[in-house]
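With one protein chain held back, the other chains of the complex are shown just where they sit.
Our next item is chain A:
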Amino acid sequence: MASGVTVEENVLTIFNEMKVRKAQANEDEKKKRKKAVLFCLSEDKKKIIMEEGREILQGDEGDPYLKFVKMLPSDDCRYALYDATYETKETKKEDLVFIFWAPECAPLKSKMIYASSKDAIKKKFTGIKHEWQVNGLEDIKDRKTLAEKLGGSSVVSLEGKPLND
């Protein structure tokens, strides 16, 4: 069931960029690729747009997951695309995850609009294998939940950090 909210073209472009994993020779280009992006509703609440300044690049220093969690507003909802790097016993993989962030303390109106428009943005993100609905800081801080979503019990580390500590 939809609310009629539309998705801006820019959002789709970003998604396509993140999806394609070119065998990049150029280190610089690789660093500029986005690791995580936040999307929000425009001022007039009619479109979904990329949130300015809320993104993490591949080349950024520090733990990207922690930075991502810090980026999320504690009192408003968001959609996010997160490019997760994880390892199983056999291989190292990268997968895009679509995250729907709706904390309990967000205003009801916000929750309602974001929840009913989720379908619109998700439809545009074709080929996404993983989706995560998160409603609180405790849930998202726990890396194990994300790891389980990505590969079940065979995942040993996320973003280079082992899980069992």
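Quick note on the criterion: a residue touches a chain if its C-beta (ideal position, glycine included) is under 8 Å from a C-beta of that chain, and two chains touch if they have at least 3 such contacts; residues count from 1.
By our rule, contacts and distances are computed from a predicted model.
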| item | value |
| --- | --- |
| Undisplayed chain, where the name is taken from the UniProt record, one of "Actin-like 6A", "Proteasome subunit alpha type", "Histidine-containing phosphotransfer protein" or "Exostosin glycosyltransferase 1" | "Actin-like 6A" |
| Listed residues A:Q58, A:T88, A:S116 or A:S157, member touching the removed chain | A:S116 |
| Option touching the unshown chain, where A:G4, A:G53 or A:G127 are the choices | A:G4 |
| Absent chain, residues of chain A that touch it | 1-6, 44-46, 77, 100, 102-104, 106, 108-116, 118-119, 122, 133, 135, 145 |
